[in-house]
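In this view, the complex is presented without one of its protein chains, the others remaining in place.
Showing subunit A:
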């Protein structure tokens, strides 16, 4: 087991006082540190629970990305943003892997998560998982299958890790695992070449009352621990990030050693003022409009050759009709420039209950106004699938869906592209990165939550058939009754021929009027 903990000082101007680091023989203490933290653990397969190994052995690569829907700061180099919720990207070795992976996802993150898998090859084998297009080609870092679910809390995962790694009375272990609940994102990576499992958790700040880090880290049994405290410096090159600070190999070093380094980075921050908000226009009806608002002062490109993009992961009840989005006028009316990529559940007619795929992933290019004087509202026209009827006294025939915020970023063409992956802070398999060439640099807008405080996600009320108003039996027998009455009524008029013919009355009546 290898552990590496990195702190990034929030305010580079205040710097860092090395005396706040206390190095002991097998531990290190951090005190009064204001900044972000990344905790990375590398495990050999032997150190992983058997039920996980069984799934991993069927994977060429597996990447799990979970991001909170709480609002939080991005501090370089931890600025890349997947849409809030649970993402799974994976390339299978064996076709059978999906069913096991679905059970694992449900075990780790919650049994209620929609993950349909089928062993029947005649039906669609990749039911829950979708296949995004791969623009990067064979140099891609991206896995071939995609899965996403909105997921606000990781308590299921935290409970699982606690049970599998901490012995019953090891409260220190349990407390540390418990800290994961406050993480802003959690990554898990495995590939069949390194045979190692990489876990990463990121906190934008401490969750203690003074918002400062006060903690002691111990060397794990049969492992190593490295702790770094880094400060963002102004880089020499536009595409680079540069850091100064202190690194400590706990157990080897008796004091922190100063360091200064820089590297080409794929993911870059934008100024704090570059924020965006996303919300659904009210009333949303069955064709909700997802509106993304960008303030005027954030609309200047960070570099040459940059294009503004938004990437959305839409759960299966919500979908996009790609056909009108090929019309420049229609696109322009929504302040969109192009629909670059759409994959997943794009059937325009299927109700949600026959849609096995998790949903769809969409990449839009947004117009960049020639003069950034006015704020920009981008609207994304979506449609709702019909959801299964409900029987509820309280819901007023509505079901509430949690729809995550999109990611909004500039994608710029870079020159140093091929060296990104050498950086220890590089992060790939985010959903959108595979849709761009390998020489692309991303600059991220900071999502800011809507006023009503539901975090980086929006609730969307979907009207559904409410069986509490009219019961299923009433609908069924009522319909059948009316159809039978209608049929009999029409048949009766057809028979009326024989009935009235004898009397001759009807004929006379009409015959008289015909003149």
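Note that contacts are C-beta pairs under 8 Å (C-beta built on N, C-alpha and C of every residue); 3 or more make two chains touch, one makes a residue touch a chain; residues count from 1.
Following the convention adopted for this analysis, contacts and distances are computed from a predicted model.
The complex includes a chain that is not drawn, and of the options "U6 snRNA-associated Sm-like protein LSm8", "60S ribosomal protein L14", "GPI mannosyltransferase 1" or "Rab GDP dissociation inhibitor beta" the UniProt name matching it is "GPI mannosyltransferase 1".
Residue in contact with the omitted chain (choice from A:15, A:271 or A:478): A:478. Here one chain is not drawn; of A:131, A:194, A:396 or A:421, the residue touching it is A:396. On the side of subunit A, the interface with the absent chain consists of residues 283-287, 323-324, 327, 329-330, 332-334, 346-349, 351, 353-354, 386, 388-391, 396-398, 461-467, 469-470, 472-473, 475-476, 478-480, 482-487, 489-494, 496-497, 500, 506-507, 510-511, 513-514, using the contact rule stated above.
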